[in-house]
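What follows is a single structure, written as structure tokens, with notes after it.
One protein chain is absent from this view; the other protein chains keep their places.
Then we have subunit A:
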């Protein structure tokens, strides 16, 4: 089953960090496919990332490539898994354009059967939060498109909104697992917009079978540990995804949280 992993730029950049971990820890399996159109993202260009001391390069097959762009596509034939790395945020107000003109055509072109949306949050809407004791910092929502028999009839129902103040939410599109910390999604979320445009697309039924929404609850700070922990969850819901025993972090992570060690002494009013 061909799968696409889509990390959203969100709290602590955890989905991006997870994508980095996947690509660089399994760099022998993944290859760079191509740059994707990024006109709806903030401009970004940077040098190629690599793991210190590692022979395997993610960009081995990309001859002449010297710079990375905001949106790139990678593929592992062994896992039949496409991974998108998004390196800069979406431009405000252009979420719908990005979904309709960039993501939906990509999903159709790659004949994706399973879409996994990776998100992170530090503030869950009260109207969709679950107040149960057994909840974990992870949320997994499953939307099986095959269960929608008559799209025209069920479309309205599946995307129906509960106009709960202050913000409209949707509790029917995704079926969340028992241990999830949320029971629905907000209509203001990017995920809702993407699902709307996907379900509206005329061709989606031919290939796409399901959408999984994986959300992780984090606080901003050094989120590298959160990323590793979230990455450990992937084999639970991505078919055939291996358990990564040793994580390799790329060189770009150095200095992101400061190049100096944490101060250990306090002298004359200064941390040294």
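The definition used in the following text is that contacts are C-beta pairs under 8 Å (C-beta built on N, C-alpha and C of every residue); 3 or more make two chains touch, one makes a residue touch a chain; residues count from 1.
One rule holds in what follows: contacts and distances are computed from a predicted model.
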Complex member absent from the view - protein name from UniProt, among "LAME_0B07228g1_1", "SAC3/GANP/THP3 conserved domain-containing protein", "General transcription and DNA repair factor IIH subunit TFB4" or "AP complex subunit sigma": "LAME_0B07228g1_1"
Given A:28, A:80 or A:97, the one touching the chain that is not displayed: A:97
Chain not shown: contacting residue from A:38, A:114 or A:215: A:38
Which of A:9, A:58 or A:81 contacts the chain that the document leaves out: A:9
Hidden partner chain, residues of subunit A it touches: 9-13, 35, 37-40, 42-50, 63-67, 69-70, 88-89, 91-94, 96-97, 100, 122, 167-168, 186-188, 192-193, 196-197, 220, 250-256, 269
